[in-house]
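Shown here: the complex without one of its protein chains, the others still in place.
Note that the chains are named A and B in the order they appear, and that numbering of residues resets to 1 at the start of each chain.
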Amino acid sequence: MSADTSTMDSTERTRALLTTAEPRRRRVDRAMTVLIWGAFALAMVPLVSLLWTVLFNGAGRISLEFLSYSMRGIFGGDPSGGIYHAVTGTLIITGWAALVSVPIGILVAIYLVEYGRGALARSVTFFVDVMTGIPSIVAGLFAVSLFTIFFGPGARFGFMGAVALSVLMIPVVVRSCEEMLKLVPNELREASYALGVPKWLTIVRVVLRTSVAGLTTGVLLAVARVIGETAPLLVAVGVTDSINFDAFDGRMMTLPVFIYRQYAQGLATCREGQEGCVADIALQNAWGAALTLIAIVMILNIAGRLVNRWFAPKLR
Amino acid sequence: MTTTDSPPAPAAPVRRRRSSGDTERGFSRTFRWIATGSGALILATLAAVALFLIVRAWPAMTASSAELADAVPRYPDDTSFLAYVGPLVFGTLLAAVLALLMATPVAMGIALFISHYAPRRLAQVLGYLVDLLAAIPSVVYGLWGIAVLAPAVGPVWLWLNEYLGWFPLFAGGASPTARVLATVSVVLAVMILPIITAVSREVFLQTPKLHEEAALALGATRWEMVRTAVLPFGQSGVISAAMLGLGRALGETMAVLMILSPGFLYSFNILQAAQQQTIAAYIALDFPEASGLAVNALIATGLALFVITLAVNMAARAIVARRKEFSGAN
Partner (left out) sequence: MAQRIDVTDVNIYYGDFRAVEGVSMTVDPKSVTAFIGPSGCGKSTFLRTLNRMHEVIPGAYVEGKVELEGVDLYGDDVDPVAVRRNIGMVFQRPNPFPTMSIKDNVLAGVKLNNRKISKSDADDLVESSLRGANLWNEVKDRLDRPGSGLSGGQQQRLCIARAIAVKPQVVLMDEPCSALDPISTLAIEDLIQELKKDYTIVIVTHNMQQAARVSDRTAFFNIAGTGKPGRLIEMNDTATIFSSPAEKATEDYVSGRFG
């Protein structure tokens, strides 16, 4: 290349063009990049702080005794007793809620994917979405309104809470199961029809069988979603300090409500030098129960994701 | 699928449209009815929720103010039912709107981070981390709000009140314990971050590559590309995401119940204690001890909450539905 002056000139001019650091635009771009990374970092602050706080405050209280005793007959600053009644209550009520919601939810999902056409399907889709936004306390009020009409104004029992949770859980189950059923390729259905298998059997044997891992994931995530609900259980199930396995008779304690009640109890009054009296025992109980609850929720979440990763057939 | 549409041939005999119902025999037909019935059950459930709430709220809505003042604790004398619900509705909206104002910009940042800024391999995992925020039970948020957040923000509120007290929201003195609406709104903002993020992320990811590349090829920086191609495309999606978040914040109970020191005023002083209360927290606080007409009154406030959230959610979903088919939003 000849190095005469005009070439040099145009090279320099081009270099100037291509390196124009337009400082304002670059600065704006940098600033926005920092802000956007910052937004993410900001969201991690409460997550980390919360998990650490719960672990730090709750770990000390967790023991075999704490997990295997109820609060029956425990008063004031007495550091014995535990959350057994609340854990069983939570499992029983959530179990009933799942028992109600899962079949309905899966059937609705089947309806939407396999049969749904026209106005009914459209409105079902729409209102399932709207239902995901029902406030949990309203679901609790609904259960109370429904059952007190039949059982009198004082009625409070586990199944009422299960119904309230179902109102919250069904739309979640429908949504995730619908996604899973949609993933089943049409060729599989058609292959089954071609063998002369009737539609319902195709759905049960082919569609559900193929997507069972995904459905399990959806159900587990839905359970994780409602197992921490407090407000509907507070109004519909009430509280108790004792163990109750019967969802159809009497009040029941649940973990989230237990956390709230212990927190609301505040400090116990201990006389000076009193043996076996821990002033902030209620708060410790609350943190211990919170750690237990978060552990359950996280296990459900992780199990849900792993089930899908490990057992889902490779469809694509 | 199973209907056979043929091009209208002239003078062809009227074709019998075969709907799939005709070809189903035996249990298949029953199964179709079971599935369809379940679908209808959804609509019935929603209707039942509305119906039972109305039935149980009715006595309170029709009772005289004297009766109500007798039965309901904290019922102001000589006021109509609306005047009783009014401050609660106000408090609920104020807390939720403040939470929304804080959460939406951050959520959009996170959504952009995951869709356009984060390293590809990490993006999904980082998305899970944000979703974890949604998995934490609200009662635990309440505990954390009291134990960690309130002490942390207390000095900030005092500072705001002292130096920016001329601004209406920060007026009226700040509570040193920070059990105030401002703290509640921060917690609510954290709680609704995941849903706003999830929905916005989905729309941002749908931005056509074509438009992004068009912007880049014009010499746009990454942020300018986001501004010219991604944000205009995602606008309506972000709006509906924010409304979904608003719906969540309106109905949130436990965090408010545990943190807020309640009052029943139309007050904008969010740093001051004993000013506002939200419907959900009010119900949760009083319901366990209520009886008689008080129960009806509480259910009536619940009905007000139901109507508000229903309207917000329906509007949000209608916007989402108007943008094409679009999933993953719950």
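The rule we apply is simple: a contact is a pair of C-beta atoms (placed from the backbone, for glycine too) under 8 Å apart; a residue touches a chain by one contact, two chains touch by 3 or more.
In this text, all values refer to a predicted model and were calculated from it rather than measured experimentally.
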{"item": "Option from B:161, B:197, B:221 or B:296 whose C-beta touches the chain left out", "value": "B:221"}
{"item": "Which of A:10, A:80, A:242 or A:269 contacts the chain that the document leaves out", "value": "A:10"}
{"item": "Touch list for chain A against the chain that is not drawn", "value": "1, 7, 10-11, 13-15, 17-22, 25-26"}
{"item": "For chain B, the residues touching the chain missing from this view", "value": "120, 208, 210-211, 213-221, 224, 228-229, 232-233, 235"}
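Please note the rule applied: only the chains that are shown with their structure count from here on.
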{"item": "Interchain centroid distance [CA atoms averaged], chain A/chain B, Å", "value": "15"}
{"item": "Sites on chain B touched by chain A in the complex", "value": "20, 24-28, 30-32, 34-36, 38-43, 45-46, 48-49, 52-53, 55-56, 105-110, 112-114, 117-118, 126, 128-130, 132-133, 135-144, 146-149, 190, 193, 197, 221-224, 226, 244, 247-248, 250-254, 257-258, 280, 283-284, 287-288, 291, 295, 298-299, 302, 305-306, 309-310, 312-314, 316-318, 320-321, 327-330"}
{"item": "Residues of chain A that touch chain B when the two form their complex", "value": "25-26, 28-29, 32-33, 35-40, 42-44, 46-47, 49-50, 53-54, 57, 104, 107-108, 110-112, 114-116, 120-121, 123-124, 126-139, 141-142, 144-146, 148-149, 153, 167, 170-172, 174-176, 179, 198-201, 203, 224-225, 227-231, 234-235, 238-239, 256, 259-260, 263-264, 286-287, 290, 293-294, 297-298, 301, 305"}
